[in-house]
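Note that this complex is displayed minus one protein chain, with the remaining chains in position.
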Amino acid sequence: MRYAAPTTTDEVRALLGSNPDAIVFAGATDVVPQMRGGRPEPSLAIDLKKIDRLMSVSLDGDTWHIGAAAPTSLLTHNADFTADFPGISEAAGLIGSDQIQNRCSLGGNLCNASPAADSVPVLVVNDAVAVIAGADGDRRVPVADVVTGPGQTSLAHDEIVVCFEIARPAARTSDAYLRLIPRTEMDIAVVGAGVRLTLGDDGTVSAASVALGAVAPTVVRVPDAEAALVGSRLDDDALAAAAAAASEACNPIDDKRGTITYRRQVAGVLTRRATNIAGERVTNAQGVSQ
Amino acid sequence: MSRTHVRTHVTCEVNGDAVDFLTEDGESLLNALRDELGLTGAKEGCGTGDCGACSIIMDGRLQCSCLIFAPEANGTQITTCEGLATAGELHPLQQCFLEGAALQCGVCTPGFLVAAKVLLDENPDPTETEVRYALAGNLCRCTGYDKIVRSVLDAGVQIRTSAA
Partner (left out) sequence: MSTTEAPPNTGTNGNSGYRWVGTRPVRHDGLDKVAGKARYAADLVLPGMLHGHIVRSPHPHARIISIDTSAAEAMPGVRAVVTGADFREPPPKGADRNLMCTVIARDKVLYTGHAVAAVAASTRREAKAAAEAIDVTYELLPHVLNIANAMADDAPVLHDNMFTRGVEPRPTEPSNVAARTVYERGDVEQGFAEADIVIEREFSTQAVHQGYIEPHACVVDCGQDGKTMIWCSSQGHFKVRSATATVLGWDTSQIKVIPAEIGGGFGGKTTIYIEPVAALLSTKAGRPVKIVMSREDVFRATGPAPGSIIKMKVGARSDGTITTAKAWLAYENGAFQGIAAMLGCMCVVSSYTLDHLYVEGFDVVMNRPVNVAYRAPSAPAAAFATESVVDEIARQLGMDPIDLRLHNCPSQGDPTPYGPKWPVIGLRDCLEAIRDSDHYQSALPSGQGRGVATGFWFNIGEASSATVNLNENGTATVITGSPDIGGSRVSMAIMAAEELGLDVHLIQPVVGDTEVVGFTDVTEGSRATFATGMAVVEACRDLKRQLCGRAAKTWDCDIEQVDWVDGAAVHGPGEHDPLTIAAITAGAKRTGGPLGATASLNARGAGPAFSVQVADVSVDNETGCISVERYTTAQDAGTAIHPSYVEGQMQGGVAQGIGWALNEEYIYTDDGTLENPGFLDYRIPVASDLPMIETIIVEVPNPSHPYGVRGVGEVGIVPPLPTMANAVADATGCRITDLPLSPPRVLREISAQG
């Protein structure tokens, strides 16, 4: 295996074009364990961390740009970003240990295409857009459309995700992410739930997004849960309906980490809890300039 | 019998020393530190980033050296467990681990010390819970973590006292 660390996306694409089995990586926190587990070494591994655009985290106007290869600890340590997206920040802070979070990236978490990726549900509910560098320049794709199945993405071999664009939240809007793991740290999510809510001045939900991880081949958006929440004041009935819709939306498998029954049941519980947290965040942020 | 593996020349700074080594590109930084530089303090407990025994600080960030391809180290600054003591003086964490019996077999100890140093550099007054979560990426199978956590808290006190 050869290692390359180009400084532009064009170089990356050229290397990918001339090396059919080449891979790109940022933290390699999935790639290395996969190789240890028997995945063949590629002829070329392309390190994306020397490309400035892929490593920067910045707020430009009303849009956050998150470099696809930036370690997620940059997000958890960024107070402004965390104030805008506490849910994304907490998801970023749940991926493995501190050691892992100093290497792993949103781009890697997405393109590894694990159904259990922690950052994806909450990127989806925030309508994050992946900027993808390809043959015809950049194209923009909703994060929800990047992963097509376990280990599968809609990217061509010579395309890479460059960054994520996430519009700052509207007024009275916040998000939350919860996951279930058997231990308190280090595990892969058995179920993950991301929620974003916008509340009216009277506390009525005016917009809601709900997405679940680890309960289907890809992250699942739950329109029925969103519908149950919109117009409500997060009363018990609405929360119960959202939870039931979340459980219903699951298409999980039995595996070493959890059972179908368990995942369905817990998807509802986490949806309700994450909804409450997002709602409290909006309420508690009252008076704070948005 | 021809060699198919090309070796790359890597230059970096480790524990304050300018060093260089040759490595196959697919080799881990952990193996390069151990095999090429003789720094065997960092250990391989898993090779997959799950145990933290190979923890190092690279360019200011705590990382698992088993997950880093050795050529990535080019141009970086690295601190390993061997670099914690300065001018013959143990780091307060090392002293507290010794006095607090925070090690049994000792194989996870270098990784814990490096991770705890990063924690205390950022936050010299952590709560017990903060210590436990900050060290969750470091597995210890001997101690039940009790004496490790106490020793990190004790080292925090020492650091704060000497800074005051």
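Side notes on the structure shown:
By letter and in written order, the chains are A and B; residue numbering begins at 1 in each of them.
Following the convention adopted for this analysis, contacts are C-beta pairs under 8 Å (C-beta built on N, C-alpha and C of every residue); 3 or more make two chains touch, one makes a residue touch a chain.
The shown structure was predicted, so the numbers you read here are calculated from the model rather than taken from an experiment.
For the chain excluded from display, the touched partners among the shown chains of the whole complex are A, B.
Among B:6, B:105 or B:157, only B:105 touches the chain left out of the display.
Of the candidate positions A:190, A:225, A:246 or A:282, contact with the unshown chain belongs to A:190.
Checked against the full complex, the candidates A:59, A:269 or A:285 give a single residue touching the omitted chain, namely A:269.
Within the set B:29, B:78, B:118 or B:148, the residue that contacts the chain not displayed is B:148.
If you put the hidden chain back, the residue from B:29, B:81, B:118 or B:159 that touches it is B:81. Listed by residue number, the positions of chain B touching the unshown chain are 1-5, 24, 26-27, 31, 34-35, 39-48, 50-51, 53, 80-82, 84-85, 90, 94, 97-101, 103-110, 113, 128-129, 131-133, 135-150.
Although one chain is not displayed, its contacts with chain A can still be listed: residues 33, 36-37, 180, 182-188, 190, 256-259, 261-262, 265-266, 269.
We adopt the following convention: only the chains that are shown with their structure count from here on.
Centroid to centroid, with C-alpha atoms defining each point, chain A and chain B lie 29 Å apart. Only residues 1-3, 5, 27-29, 32-33, 36-37, 41, 45, 47, 49, 71, 73, 96-100, 102-103, 184-186 of chain A touch chain B when the two sit together in their complex. Partner chain A is touched in their complex by these residues of chain B: 6, 8, 24-26, 28, 47-50, 52, 55, 61-64, 66-69, 71-72, 74, 115, 118, 133-134, 136-138.
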